[in-house]
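Every protein chain of the complex appears in place save one, which is left out.
Chain naming follows the written order as A, B and C, and within any one chain the residues start at number 1.
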Amino acid sequence: MLIVMKPSASAREIDAVVNLIEAIGLRAHPMPGATRTAIGTTGNQGPIDGRRFENLPGVAEVIRVTKPYKLITLDLRPEKTIVRVGDATIGGKELAIIAGPCAIESRDQAFAVAEAVQQSGARFFRGGVWKPRSSPYAFQGLGEKGWEIMAEIRKTFGLKIVTEALEEPHISLIEQYGDVIQIGARSMQNFSLLRKAGRSKLPVLLKRGMAATLEEWLLAAEYIMAEGNYNVILCERGVRTFAQHTRNTLDLASVPAIRRISHLPVIVDPSHGTGSAYMVTPLARAGVAVGADGLMVEVHNQPELALSDGAQALTPSEYAQLITEVRAIREVAAPVCQGESKGEHA
Amino acid sequence: MLIVMKPSASAREIDAVVNLIEAIGLRAHPMPGATRTAIGTTGNQGPIDGRRFENLPGVAEVIRVTKPYKLITLDLRPEKTIVRVGDATIGGKELAIIAGPCAIESRDQAFAVAEAVQQSGARFFRGGVWKPRSSPYAFQGLGEKGWEIMAEIRKTFGLKIVTEALEEPHISLIEQYGDVIQIGARSMQNFSLLRKAGRSKLPVLLKRGMAATLEEWLLAAEYIMAEGNYNVILCERGVRTFAQHTRNTLDLASVPAIRRISHLPVIVDPSHGTGSAYMVTPLARAGVAVGADGLMVEVHNQPELALSDGAQALTPSEYAQLITEVRAIREVAAPVCQGESKGEHA
Amino acid sequence: MLIVMKPSASAREIDAVVNLIEAIGLRAHPMPGATRTAIGTTGNQGPIDGRRFENLPGVAEVIRVTKPYKLITLDLRPEKTIVRVGDATIGGKELAIIAGPCAIESRDQAFAVAEAVQQSGARFFRGGVWKPRSSPYAFQGLGEKGWEIMAEIRKTFGLKIVTEALEEPHISLIEQYGDVIQIGARSMQNFSLLRKAGRSKLPVLLKRGMAATLEEWLLAAEYIMAEGNYNVILCERGVRTFAQHTRNTLDLASVPAIRRISHLPVIVDPSHGTGSAYMVTPLARAGVAVGADGLMVEVHNQPELALSDGAQALTPSEYAQLITEVRAIREVAAPVCQGESKGEHA
Partner (left out) sequence: MLIVMKPSASAREIDAVVNLIEAIGLRAHPMPGATRTAIGTTGNQGPIDGRRFENLPGVAEVIRVTKPYKLITLDLRPEKTIVRVGDATIGGKELAIIAGPCAIESRDQAFAVAEAVQQSGARFFRGGVWKPRSSPYAFQGLGEKGWEIMAEIRKTFGLKIVTEALEEPHISLIEQYGDVIQIGARSMQNFSLLRKAGRSKLPVLLKRGMAATLEEWLLAAEYIMAEGNYNVILCERGVRTFAQHTRNTLDLASVPAIRRISHLPVIVDPSHGTGSAYMVTPLARAGVAVGADGLMVEVHNQPELALSDGAQALTPSEYAQLITEVRAIREVAAPVCQGESKGEHA
């Protein structure tokens, strides 16, 4: 059930609706928008009779939700969500760039990359501290030692730190030292991790699972939001298909498909989405042209020596070139993309 | 590195090798076989110089492992692993049948199904206590209440309990009340959960991920074994493809493919593998004919009322018919399958 | 539109319906069954008003067809079609075995294999005369020279010849020298070839396309039948997925899925379906257990020297072993499979 308030509804009227929702044992999710507030409800077993809300002061409309999702929808919030991370944003006018190495390997490596990232004007630094690896015998990340380096980078370069949580305790550590919690493709349906991230104050970057349908991906976001954390960023990183010229098949159509359903920002990861450095820049351009709100890119000061994913990492100079190109595309694409995200385009 | 002992090696000689492995900071995984013991080693960063082991008393051969896996391989253990759960086995002569509802919904439902399962001669009862659901608003399982019912079933019917662990704390609960820890398709690469299961005394049933390659699946088993738990059962449950006449595409070729590489037993889940009750029995027959060591089948006393996966659940009488048919196939297939699992067939 | 005649309808009454169908510019497809005849109609643009047929003598029921197919359905013909090729059958009690080399390479090779095929009791010999190869530089088949060899084999061993038509003129040649027209996976949607095969007197073996949905495959059969050729045999040969341990993923669930919709016989090709000789026999067993009406198997006297697909070809002795095993499975599976094909199983 979704309760849309009148544009003229007062804060008190909104509170009254929220209170009634909670009084009947449900959870209220008020979403203030540019012109009106809508309130989602979760926690019900089966349909609720919405009529008792219809006559409350300030209520414009009570909508029964028949789709599998509630909180991610444009019905609840017609404007795109702008996720704020300090003074940086994802989903607004700014093209969000999240760049850095696959894994933090050493202070020297991380600093060399962070410098390139800062110089490019990007606001976010990515780097794995714990790495999910297919083999138990592969490099699993520096763990605690990695955090010390990350904390220093955050302070030295003023970059926001994005790192992946693999287990619930990681979330508290990211809350302490980082800025954005990343949920990786392999964890997209790790529901207890999603719920834990949903109880965090930090924004969550949710990667699409390797074989996830759009619906499953959006429902994973719904898991996070149902716990009260509405700052979710979706990240398309390619899906598994029969194709062998890439590591994954980057499904850029997911960007307009999400725009049509959801207010959440979407970014594209052309590094995992292709698996080969020479394809990263062309696909980054495509990602921006299709209307993504940002990019996540792997950069390494010495890709040939990287302990993981070296084949897909750009050198700092290739990365600088990528940034120049995508900014030029963004300038052209931004006006039309804004129109599309508002659903103004037929 | 893999150290193969001579058939004549004494327990003391084996211990000496194990001690040396541990002395240099690695972990030893001795696997006693019908004719000889082999000892796997894990924990090394980069290759180890195996020559120091070659001249130890009782050592027949030191093999450098170049494949991504070590402990799951036929090199380490040429005979198939027989997983023992009390007096029942998986991987031996017996066709292992694991049957039960998708989720424990009520005492009545669980008892009705358990009775049918016991009558069929099956030894294992499956039933979800916590359910991984794509939507946060779908039925998530009975939780603790489910465990009470399960414990009663175990006692009343003498069936071994197989249930899925979604989070690390679930494993301790299964250790207390159940017999086999199931790791579901969505958790196949939840590496911390795998490691936790690897430190359990209970056997682990590891389902194939929805988009997992054979190598990724076997490496997930390797994660469990690397922690010291060698009782792993693989379960083929279908993969995601473009096909729309089934929920998943059951990839029965994975059974002979695993046989050729690994000593681990493999079972087939035709319920998730097809998603439609009318296909379950034919695919169960196929699974036994291809050489699987067992089946995992969903049964419900009233499929039309099931809270989850009702479309793929068999009624008790359909299930009884399935058992009759697969036992007849098994009788014919068993002799040749045994040959294949020993690699005797070209 | 589908007109079901009463069990008591006379030949004259049936003719009258057929004549009226043709009089209004459509094509009639009468399908005599065990208890009644049904008449399919094709050639209409848009829906037909069936009421004018309802009161004709002998008409039991007029059914408007809303599914995309008409002639392949169990509605039109509730009993399974038995395709007769001389004294051999496909779809009846007999397990149909079609065996032979991928391509006819030489008289010696073909005769060596044909002897093994005959000795196994199989009735059909397969062998490519024209080979569809991904590369223009690969061996493309012997062409005319191949036909001389095939004709000799047919005469010497009394085997029915199954060979693939790649172009329309091939069909006339097969009509002259062979017994069954094979339409390969790559040609499944070569609609002009399908129509040409639909105007032939010979049965058509229609392989599933590499990425064909069930509906597309059945519609391809419908193309053939709409031209008047009702002797179509479907052949599951695997589909393309992300899996890398096999050449294709054999989708055995298509067998019961087809049974539920169509009266056409279905066979399984475990050679293309796996791509590796060691998997062919286990998957052949599975194919028979799931309820297929037959198998298509590649055999070569010297697989290591084969000019195409050697990796998946069985030696004559492996093939003999396969036959023994699948006959044993068939004996067990046949009774239940018959039930399923009549839709008697829930």
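The rule is simple: a residue touches a chain if its C-beta (ideal position, glycine included) is under 8 Å from a C-beta of that chain, and two chains touch if they have at least 3 such contacts.
Keep in mind it's a predicted model, so treat the numbers as computed, not measured.
The hidden chain makes contact, of the residues A:149, A:206 or A:333, with A:333. Set against the missing chain, the residues C:60, C:173, C:211 or C:261 yield one that touches it, C:211.
The residue touching the chain not shown here, chosen from A:44, A:89, A:118 or A:249, is A:249. Remark: the omitted chain is touched by one listed residue; of C:83, C:202 or C:226 this is C:226. Considering the complete assembly, chain A touches the hidden chain via residues 211, 213-215, 239, 241-246, 249-257, 260, 273-274, 277-279, 281-283, 285-291, 315, 318, 321, 325, 328-329, 331-333, 336-337, 340, 345-346.
In the full complex, chain C makes contact with the omitted chain through residues 42, 44, 68-70, 132-137, 166-168, 186-187, 189-192, 210-211, 215-216, 219, 222-223, 226, 239-240. For chain B, the residues touching the chain absent from view are 240-242.
Criterion: only the chains that are shown with their structure count from here on.
Averaged C-alpha coordinates give centres for chain A and chain C that are 50 Å from one another.
Multi-chain contact residues of chain A (touching two or more other chains): 240.
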